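A single protein chain has been removed from this complex, and every other one stays in its place.
What follows is subunit A.
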Amino acid sequence: MKLYDYILSPSCYRVRLMAALAGIKLELRPVDFHPGAEHRGPELLALNPSGTIPILTEGDLVLTQSTAMLTYIAATHAPEWLGDDKPAMRAQVAQWLAFAQRLTDSAGAARLHDMLQMPGDIVKLRLAATRTLRELEAAISAARRRGRIFLAGDRPTIADIACFPYVALAPDGGLPLDAYPSIRLWMRAVRGLPGFVEMPGIHRLHELMPEPGPQPDVVRKESA
């Protein structure tokens, strides 16, 4: 699989992370997104007329939506990540993949504005991102009360991978995560997954720190 990639893009990172967790190696083709705007050049527009990255190709297959790439990598190499054990779980994964797009459009756009001089109404973007983050906090908080930490069930799925990058990088767009304790524990759980890889702005867990595990104190007290 060949990934048209940009090191600072959270959407590209989704795909790199999923591939790493599934244990497969991608062929990376770096795209000069900033400052060169190569994604809007003739070669890449021929591949993806919508002018976005990432693009994933394998044989005749060309994928231009990162959540579809997660589905493809999981389906071909790590089917347990699809989370299709039961109809309800499968539907929840699909719901979170759609939710992830709202994160891209709000927190992701705020980050591009603040970091790479992209246009946008920063006040509106941060408001929309805050609403989205609060929804996510409420959902993970509810999951924690049932002794879970991941979004669609009792194990990580492509839903977590789709949402993780834009959430973890929200502070880049002036959206601190201090007010979201459940989101922070969920991020720790994702960062602790075997095979996890980081991207600039998302640091790996420090190896010398004791691993607190996915079960926070609150859950243990409630289930005791």
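One rule holds for everything that comes next: a contact is a pair of C-beta atoms (placed from the backbone, for glycine too) under 8 Å apart; a residue touches a chain by one contact, two chains touch by 3 or more; residues count from 1.
Just so it is clear, contacts and distances are computed from a predicted model.
Not shown: a single chain whose UniProt protein name, out of "ATP synthase subunit b 1", "ABC-type dipeptide transporter", "Aromatic ring-hydroxylating dioxygenase subunit alpha" or "Phosphate transport system permease protein PstA", is "Aromatic ring-hydroxylating dioxygenase subunit alpha".
Contact with the omitted chain, checked across A:20, A:47, A:89 or A:115, is made by A:115. Across the entire complex, the residue among A:38, A:58 or A:105 in touch with the chain not shown is A:38.
Considering the whole complex, the residue from A:8, A:47 or A:89 that touches the absent chain is A:8.
Although one chain is hidden here, its contacts on subunit A can still be listed: residues 6-8, 30-32, 34-36, 38, 114-117, 171-172, 174, 200-201, 203-204, 206-207.
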